[in-house]
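My questions all concern the structure below.
The complex is shown incomplete by one protein chain, all other protein chains being positioned as in the whole.
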Amino acid sequence: MSGTACVCQEIECREIEIDYNQLDKIIRDDYGGNKETMIMMMQAIQRVYRFLPEAALKYLSQVIDVPLTKIYEVATFYASFSLEPKGKHILTICTGTACHLRGSGGMVRHIAERMGIEPGKTTQDLKLTLETVNCVGACAVAPVAVMDEKYYPKATIATLNDFMDRLDAE
Amino acid sequence: MRVLNIILNGKAVTAREGQTILELAQENGVFIPTLCHSPALEPAAMCRLCTVQVIEGGRAKFVTACNFPLRRDAEIRTDSPEVRHGRKLIIELLMARCPSSPELQRLAVEYEADLTRFSSLNDDCVVCGLCTRACEAVTGKTLSLAGRGTAIHVSTAFAKISDFCIGCGACVQICPVQKISMEDVDGERHILLHGKIVSQVKLPRCKSCGKYFGPVIDLEKVMDRMGEHLIPPPNADTCPECSRHNLAVKLGKRYFEQYGVFREEGQADAG
Partner (left out) sequence: MIEATQTALTPSEVTKIMSTEALAEYRQKLQAQYDPNAPMIYVCCGTGCQAAGSVDVVEKFREILVGSAWDGKVVPMIKPTGCHGFCSRGPLVIIEPQDIFYQRVTVNDVQEIVEKTVLNNELIKRLQYKSAGAKESITKASEIPYYAKQTRLVLKNIGRVNPTEIGDSIIRNGYAALAKALTQMTPQQVIDEVSSSKLRGRGGAGFPTGLKWESCAKQEGLRYVICNADEGDPGAFMDRSLLEGDPHSVLEGMAICAYAVGSHRGYMYVRAEYPLAVKTLTTAIRQAEALGLLGKNIMGTGFDFEVTISTGAGAFICGESSALMASLEGKVGRPRPKYIRSVEKGFRDSPSNLNNVETYANIPSIIANGGNWYKSYGTERSSGTKVFALTGNVFNIGLVEVPMGISLMEIVFGIGGGVPNKRALKGVQTGGPSGGCIPIPHKIPDINVGYGKLAEVGSIMGSGGMIVMDEDTCMVEVARYFVNFLVEESCGQCTPCREGLTRMKEILDRITQGDGREGDIELLEEIGKFTNNFSLCGLGTSAANPVLSTIRYFREEYEAHIRDKKCPAGVCKKLFHYEIDPDICTGCGLCKSKCPVKAISGEKKKVHVIDQSLCMKCMECYKNCKFRSVKIM
């Protein structure tokens, strides 16, 4: 079973293939279809698509019998969920207290300006998503940047510029 | 049930254990302003307007009257300067969001709110959560409070026209600032949230009189949860007026068959 869902963004139309067998595996096998684990199911779905496609949530709603509006409520409440497609690369800059005191705010502004996106948003070409996080627990080596799940301690604007240069070259 | 001795604004009164402060105040003719409260729904204590001071076991604290259950003898101050000052701030903050609400305007006068301190947000929703709770009580499938923090807002799933709304209109009736409206156009009921259509429901046509009428809802569930606070909705394929008429005729006929007298419609159930 497989279908196509269209997630229309203002700019262009992005077609997302939803693999319902895979969804079934997550919802029924991994989490036993238990409503209480809905947040973790949604995280698993987001790991697959790098965001939460509407069609996948509709399916989730049917299988676990939770109204779609309640799923939407949860998806918009928790910061780690995204209803918009995320970029191929994800740059997360820690803005926890220790990192903030060591200038992580300036790094966020720098990348935001350079890439022309607000924190939390993705570039038009879906290459990069810029995110902020409140402490990743590595405060001793603040400021911390996390690029595609790898930690960069004592990050500087120069470290980040290196990434961006590499992305631009891709 | 245990009876509690309460001093309410300096006056000795008695309360039932478990009763809320709001209920006690109402019984004793003390007015406490509320915004997010409806006796038909679970209290959510979101607006905080009903905050009062309670002194229990020597400790004074601020609590919301709409959901604070009395469990011990206590002293309650519903109108102390601290309470009034906090309410004034709530009104000022909410007026900055929703200046057009008559209810807020009235409170603003009573609490001498200074409406110049906070710049206008013109959001027009006071986030009382009444509509979402009313929806929850009926079907729980249409409205919810999406987002968090300042971004919290009433929404349907994906902010799209809901596939699940049955058009009962509970949200329209309950909104204290009248920002949800409803119109029936060409056999379709539209519900508008801040002027934007969030629901389009085909209305059923009455098989007796041919008029469109309000939607069918799971009556039992609604009556169960909202009790006498909701006007009874109609059933399947007949509009409320015709159902009442038909019922009356039916009962009347039975009465006639039994007693040989046919009474007027309105008195049909008197027997």
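Going by the order they are written in, the chains are A and B; count residues from 1 in each one.
Heads up, the rule we're going with is that a residue touches a chain if its C-beta (ideal position, glycine included) is under 8 Å from a C-beta of that chain, and two chains touch if they have at least 3 such contacts.
Being a predicted model, the structure only gives us computed values, none of them experimental.
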| item | value |
| --- | --- |
| Contact set of the excluded chain (shown chains only) | A, B |
| Hidden partner chain, touching residue among A:Ile16, A:Val48 or A:Val74 | A:Val74 |
| Option touching the unshown chain, where A:Val48, A:Ala112 or A:Ala138 are the choices | A:Ala138 |
| Subunit B residues that touch the omitted chain in the full complex | 43-49, 51, 62-64, 67-69, 82, 85-86, 89-90, 93-94, 96-97, 117-119, 126-127, 129, 145, 147-152 |
| Absent chain, residues of subunit A that touch it | 35-40, 42-43, 66, 70, 73-74, 77-81, 95-98, 100-101, 106, 133-142, 144, 151-153 |
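One rule holds in what follows: only the chains that are shown with their structure count from here on.
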| item | value |
| --- | --- |
| Whole-Å gap separating subunit A and subunit B, where each centre is the average of the chain's CA atoms | 38 |
| Touch list for subunit B against partner subunit A, complex | 139-148, 151, 155-158, 162-164 |
| Sites on subunit A touched by subunit B in the complex | 54, 67-73, 76-77, 83 |
